[in-house]
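Let me begin by handing over the structure; questions about it come next.
Shown here: the complex without one of its protein chains, the others still in place.
On to subunit A.
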């Protein structure tokens, strides 16, 4: 088993957290994980991209070269730059709350998820990243939802313990479908 994933969005949306959590969840499953990232110099805004490779074997190349099994696009500003990261036959999840029209790309399966709206309904707009990740787990099984939930506690640690509940809620809501999705 080897999976390559790209998480792209605007700085502050938590796409690097999505990538980190994916790796930590993979480690919960005793897999290996490699992550690299790019981001702008801005604290908020700018683009942020996390590249992840998870595998039950030793990981060779950490590079993603238009061969991502899963590409997660959280913001319209990065759609053009990163939709090409998906492999042919790959899955492209896009945050339809912000990416208003379905991106154009051949031979990929689109997953439209209104992550920001759904997270808003749960009471925390910033948990959109977790909602999307939960949904991705349900649709692709790239990592089990339970691994995500337990890795989340480790990722947030003692300092951010108070954030575990809402983020787990978003993960599980995303996993359960969470909202009335129109495809």
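Heads up, the rule we're going with is that a contact is a pair of C-beta atoms (placed from the backbone, for glycine too) under 8 Å apart; a residue touches a chain by one contact, two chains touch by 3 or more; residues count from 1.
We adopt the following convention: contacts and distances are computed from a predicted model.
As a check of understanding, state which of "Ubiquinol-cytochrome c reductase iron-sulfur subunit", "Aspartyl/glutamyl-tRNA(Asn/Gln) amidotransferase subunit C", "2-oxoglutarate ferredoxin oxidoreductase subunit alpha" or "Dipeptide/oligopeptide/nickel ABC transporter ATP-binding protein" is the UniProt name of the chain not shown.
Of the names offered in "Ubiquinol-cytochrome c reductase iron-sulfur subunit", "Aspartyl/glutamyl-tRNA(Asn/Gln) amidotransferase subunit C", "2-oxoglutarate ferredoxin oxidoreductase subunit alpha" or "Dipeptide/oligopeptide/nickel ABC transporter ATP-binding protein", the one UniProt assigns to the missing chain is "2-oxoglutarate ferredoxin oxidoreductase subunit alpha".
So one chain is hidden, and I want to know which residue out of A:15, A:33, A:113 or A:128 touches that hidden chain in the complete assembly.
Once the missing chain is taken into account, the touching residue is A:33.
Need a quick check: the contact residues on subunit A for the chain that isn't drawn.
Here the touching residues of subunit A are 20, 23-24, 27, 32-38, 59-63, 65.
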